[in-house]
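Here's the structure, in C-alpha cells; my notes come after.
The complex appears here minus one protein chain, its other protein chains still in place.
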C-alpha cells in the first residue's frame, strides 16, 4: 500500500463516472477502493464494471470504511454541505466538485468544519488544469502581455440541461452553476472582483421560464485593480461546446479556446468546414484527469491544496452578486453579499 | 456632364483625404469639383495633387459654388452642426461622417434643418458597407442562425489617439466616438436598444486621466426584443486593429472579423505567426469607397438614403446612455436621454 | 498631357476587360486611348461603356495610331507572336500577358524582334504582384527562413475551362497554360530549374480525353542548386480557387495562400464553415492592377522591365520540359528543350 492513496468516490452521475474511470484506470498512485451512490444498484454496477472492491448505497457507509483514506465528492451541489461535513468528521482527505455550495452560509459552514478537523480539502475547477488556461497563465506570469487589464470569459453549452436540473434551487441556475467557472477564471487572471452587473433572459427555450431560470446572460465585472471583465453565458451554442477566454494586457493579449475536435477540414461546394468539440467531456477530459491526479499527488505529498475553500467561496460570492444584480437591475458589490439572517 | 455628380469635399484630415482620393479617382459617376479645409493651404495642396479644379479655405465659399451639387462633410464632429445646417441652406445633397453630433440637441437641430429644406441627407457608418458585415446581415436575413438573440461587437485600436483628440468635449470620448460604430452594428443585427450599462477606466495610458477620457470600456445592452449585447472598446490592442462582431441566434452564430492582412504564415522556431491588419484605413478601405459610392448613386438615382439622420440619432442616444451610465454607475434607459434644457 | 502614358489595349476577352477597366479608371498616370478586338463590335461596346475615345477591330489599326504610346496585349496565346512582332515594328512599349508563346521558337522570335527595335517589353505574371508572394519574397530575402531548399506551388481551378480552350494546340494545355505561373514562382523562390518530371491524367472530366488535355498533374522539379520542388495542378477544386505556395528553408518555412473571401464564420449544427475565393478575378484583382500600374510606371520612368522576355522563356522551357516528361514517362532536363528544326 506504500505510496498509493486509497480513494472512495461518492456520486456516480455523469461526471462522477468520469472521475471514477480515471481513478480506476488512469490516475497514478491512486487506488479506487470504494464507490457510493444514493441510487440503488448504481454503485454495485459501476464497481463490477471497473473492478472496484467495495460499493455502498449511502455515503456514510463509505465514510465509515477504514480502508478509505480520501474521498472524491461528486454528488449534486445541494448535498455538498452535508457530505463534506460528514467526510471531515470521518477525517478523510476531501476532493469536492464545484460549486462548493448554493449559499454562502453553506459554504462557510463547510470550510469551518474542514478547518476545525484540519483535513486536507481541495476544490475542483477543472479549467485550471486545462492545457490552454495553464499555458496562458504561464505566458502572462512571464510578462508576455504586460499587465492584464481586461478579461472576457465565455461558456456556451450546445443545449439546455434537462428541465429538472434548470431549477435554480437545485443547480443555482445558469449564472451560479455555469458562470462559477468563468468567475474562477476571472480571479486567476485579473484578481479579486469588486462588483458585478448581470443582464439575462430566456431567449432560446421558452419552456425554461416557468422553471425560473434563464438561458443567456452577460455579466460585466469590475476588478479591485480597476480592470474590467465580461462573462458570456449561453445554453444555445447549438453547433457545439464553446469555451473561450481572452485576456488583454498593456502589451498584447492571449486568446484561449478552440472548436476543432478532429484535425480535418472538409472543402466542398458548401465551403470549408470543420467540426467542433461537442461537449464538456471531450473538451476537458484531460483536465478532469489532471485535476484528480493533482489532488492525489497533494494528499500523498502533503502541502496546500491547489484550489482552496476560500477560492471556491470567492467565486461563489461573485455568482451571488451577479444573481442579485440580475434580480435588482443594478450593479452589485460583492461585499454586499452576506450570510442571510 | 449628364449622369455625373459634382461633389465638393469639406474637411481634409486623415479620413477626408481617403474620401477625397476615392472621389477623385475611384468613385464611378462622381466628379470631385471642389475641396475646402479651414487650415490654410491644405485645400490647395490637395487640389493640385489630385487635379481638383477649385479649392477654398472656408466651407461657406464651397457651399456658395453653384457647380457643387453635393457635399461630403468630413470635418471634426463638433463642427458638423453648423456645416450641415449651412449645406442644407445652400440646398446641397449632404453626406456626413459619423457621429452626427456630440449632443442630442445638435443632432435634432441638424435633422430638422435638413427636413425643412428637403435635401438628400445620408450619414456614414462604413461597417455597413464592409464585406463581412454585409455577408453576415444577408445570411441572418436568410435565417441561417434562426432568431438573433445575443450580440458582441468589439472595437480595439492599436494605440491611443493624440491627447488633444481624447478630450470628450471634442470627440465625445471613447464611448461616443468609437462605440457609436458598435451601437450602429447592434441596431442592424438586434434592433432597437432599451438600456445600456457601461464600465470603463484608464487602464493603459495614465496620461489620459487628466484629459477626462478612458481607454477601455465594456458596455452591456438590453434590446427591446429582450436580446442581450456586449460592446468591447479599447485603445490598447497593441498588435493591430481589432474589429469583430459575433451574432448568436437560436440556430447558430456568425463571427465577423479577421486579423490577417497578408496571406502568409511564418513557421519558425518561434511558432507559427501571421501578421495583422494595422489600422482602419487598411481594414475599411473598400468599405469607405463603397459608402461614398453608395451616396453618389443614391443622389443620382433619387430615393431614400441608406443611413438616415434617424439612424444616426438612435446610435447617438445609445452612446449618451452609455456615457451617463458610466457617470452614474447604473444601467440607463435610452429614453432617459433627453435634450438638456 | 505631360506625365501620363497613352495606352492602347489589344484583346477584350475576360482578362482584357479587367485590364481595360483598370486602365480606364484606376491606374494612375495612364490614359486608355484606344482598344482593339478582332470580334466585331466588341471594342466599340467596351469603348462606349468606359469612355475610351477610339476603338478598332484590328490590332494593326490600333498600332498605326500615333496617339498610342504603349500597348497591352491580352489576346489569346497563339496570337502573341504576331501581335508582339507588329507592336515592336510600330515602336510601341509592350506589355504582354503570359504565357509568352506556346513554342520556344515563337518566344525567341518575339524577344529577338523586341531587342532589335529596342522597345520596352514587359511580361505579365501577376502572382509577382500579389501581396502574399511579395511579402514572402521580402521575408525570405531578409533571411527569415534561412536558405530556401524546397518549394511547393499549387494551382487549382474550381472547374474545367470550356472544352475548346482545353485543346493543347490553343492554350498549351494544363501544364503550359496553368503551370507556367507555378514555374515562374518556382524560379523566384529557388532559382533556375534543372529538370522536371510530370505525371498527370484525366481524373475528373472524361470529356477532356478526346481533346487531348489532362485535368490533374503533379510535376516535380530539381533546381540547379540541388533544391526540390513539386507543382500541383488541378481543374477540379470544386469548392473554389485554390492558389498556394510553401517555401521551406533551413530555418523555417513560409506558407502563402488563403481561402476565405469574406471575413465571416458560420457556426451551425453542420459545423464551422467559411467561404472561399471563387476564382482568379477575386483572388488576383489587386495583383492585376498593380501589375499594369508597374508597367505604366516603368515606361514613364524608364529603366528595366520587372519581368523580362528571358523570364518568360525560362518559365516556358520548364513547361515544355514537363510536357515532354509527361509524354515520355521520364524526367526531362530543361536543356533538352530546343527549337524544333
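Every chain is named by a letter (A, B and C) in the order it is written, and numbering of its residues begins at 1.
Definition applied: a contact is a pair of C-beta atoms (placed from the backbone, for glycine too) under 8 Å apart; a residue touches a chain by one contact, two chains touch by 3 or more.
Keep in mind that this is a model prediction, so the values were computed, not measured.
Asker: Which residue, A:256, A:299 or A:312, contacts the hidden chain when the whole complex is considered?
Answerer: Per the contact definition at the top, the residue touching the missing chain is A:256.
Asker: So which of C:218, C:281 or C:314 would be touching the chain we can't see?
Answerer: C:218
Asker: One chain is left out of this view; which of C:112, C:138, C:251 or C:327 touches it in the full complex?
Answerer: Once the missing chain is taken into account, the touching residue is C:251.
Asker: Which residue, C:162, C:226 or C:302, contacts the hidden chain when the whole complex is considered?
Answerer: Residue touching the absent chain, from the options given: C:226.
Asker: Which positions on subunit C touch the chain that was left off?
Answerer: 149-150, 152, 197, 199-204, 216-218, 220, 222, 226-230, 232, 234, 236-239, 248, 250-253, 329-331
Asker: List the residues of subunit B that touch the chain left out of this view.
Answerer: Contact residues on subunit B toward the absent chain are 237-240, 259-260, 266-276.
Asker: Touching the absent chain: which residues on subunit A qualify?
Answerer: Within subunit A, the residues touching the omitted chain are 25-26, 28, 131-132, 135-136, 139, 144-145, 251-258, 260-269, 275.
Methods note: only the chains that are shown with their structure count from here on.
Asker: Which chain, with its centre taken as the mean C-alpha position, is closest to the global C-alpha centre?
Answerer: That would be chain B.
Asker: So how far apart, in whole Å, are subunit A and subunit B when each is placed at the average of its C-alpha atoms?
Answerer: Chain centroid spacing, subunit A to subunit B, equals 42 Å.
Asker: With chain centres defined as C-alpha means, what is the inter-centre distance between subunit B and subunit C in Å?
Answerer: 40
Asker: So which stretches of subunit A touch two or more other chains?
Answerer: Expected reply: 237-239.
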